[in-house]
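A single protein chain has been omitted; all remaining protein chains appear in their positions.
This part shows chain A:
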Amino acid sequence: MSRARADEEEYWHSSKFRAFTFDDEDDELSQLKESKRAVNSLRDIVDDDDDDLEKVSWSGEPVGSISWSIKETASSSTSSLESRDSGLPKGSSSYTALPKQASSYSLSSLFKGRNKLPSFQSLSDALSDTGVKNYAPELRRPRAEYKDYSSDWSPKDTVRRMQRGKVCSLERFRSLQDKLVLLDEAVAGNDGNVITAVLIFLKRTLRKEILFRELEVRQVALCHLIHFLKETGEQKLLLDLFSLCLSFLSLQLSQYREHLNIQDVEKRKEFLKGCIGLPFSAEDASHIQDHYTLLERQIIIEASDRQLERAGQSEIFRKYPRKASILNMPLVTTLFYSCFYHYTEAEGTFSSPTNLKKTFKIPDKQYVLTALAARAKLRAWNDIDALFTTKNWLGYTKKKAPIGFHRVVEILQRNNAPVQVLQEYVRLVEDVESRLNLATKYKCHDVVIDTYRDLKDRIQLAAYRCKVERGSAEEEKIDSILNNMVRNTA
């Protein structure tokens, strides 16, 4: 290891930089102090006049701030760290005094705030309703306070201050023009907290038509508003927004998303129906249409099956009670369900598998896999046989599987199919190698023997003789084949 590396090591481990270890409480403390020091040196970024006496006065100042009034105890991280360090009691005592408006500083600032902002509507009315009369003593106006409440900040300054977590009045921005400049500044600042704050202000002070119209050209802000409405669960406004903005935005999916919040299936179905008409891409539109059709189906199937199950007349439902309702299940699950409970139904009924297959254009592969799994579970081997049997125009039958017979065997085996059934399909595996593998693995002796016979492989056949039971039919078969082979070659 080079010297520099060792230095590096020392640097990371030296106590001064303990901030990077997780050793024990002591370190966390020093870490806190470390970051405090850092924050202090960053004072200008975080906050500019934290330790001043004036601070108390403006933090008691709620006037004029609307949504920001709830930040009346705002202080930067610096002071939060300090109060942590110095223990809470002290901190809390100084703050509990605030609501009482005991400090003369805050009185003065309230007074002044009134003067400067004649037309405020305050959310925090509790604080500003009484006791604030015109006779507040005219104290020395602290410099910082003066700065804080000068009302001629540019939108830019306002946004900067808000980013630093300071109390800010947005009420000054009264014209639409001003408000939009403010919004643009907030967006340019990249701070979601501030953007949202401005949006809340705009949402409250503008008619929604105007707000939505302006947001058309302000995508970032629009995204924030949508997110905000989603978070706070204002469904109605959200849907209004969607219906107004659909024309120019790809918000169709966001509207579609809302169906997830609808618990009642009938209502959900109706909602989905409404979604079909939205201007989706061709691809998406067909999926949404399918979703609607599927739910519609499921509601019908569920109603009739629940009744069947309750009545206790149908054998299948008695033997295999349903574990869950079929509502809102994926298509393939629904297909499985219908292959399980409604396999023999005519194509005309909604619940028949063939009808599902046709309606949703389910690919052959998918259909066969699902049907196979469902029928194998019911041990309906005849159905499986029929599934793979095709007739040609001469009336000959032939076995065909779009998924390959090795997959068929796998699925059957997983469902504990008996050897007789299994070997029938092992025999159909085309590739000799994998046929032999599967047959050996699942002990389908007949298939192994026949395959070796066709291959005229005496040695393997003789070797396999040891693997079958003594005196069994298989052993006899092997012996007779071996004898025949000898005779033929001789």
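Just so it is clear, a contact is a pair of C-beta atoms (placed from the backbone, for glycine too) under 8 Å apart; a residue touches a chain by one contact, two chains touch by 3 or more; residues count from 1.
The rule is short, and it goes like this: contacts and distances are computed from a predicted model.
Looking at the choices "RNA polymerase Rpb4/RPC9 core domain-containing protein", "CENPP protein", "SUMO-activating enzyme subunit 1" or "Vacuolar protein sorting-associated protein 33A", the name in the UniProt record of the chain not drawn here is "Vacuolar protein sorting-associated protein 33A". Across A:V332, A:L378 or A:V419, the residue that sits in touch with the chain not pictured is A:V332.
The missing chain, though absent from the display, is touched by one residue of A:F212, A:F228, A:F271 or A:Y464; that residue is A:F228. In the complete complex, the hidden chain is touched by one of A:D290, A:E309 or A:D446, namely A:D290. One chain is missing from the display, and on chain A it is touched by residues 2-5, 8, 11-12, 19-23, 25, 29, 31, 34-35, 38-39, 41-46, 67-68, 70-71, 73-77, 79-81, 83-84, 87-88, 91-92, 95-96, 160, 163, 165, 189-193, 196-197, 200, 219-220, 223-224, 227-228, 231-233, 253, 256-257, 259-261, 263, 283-284, 287-288, 290-291, 294, 328-332, 360, 362, 365-366, 369.
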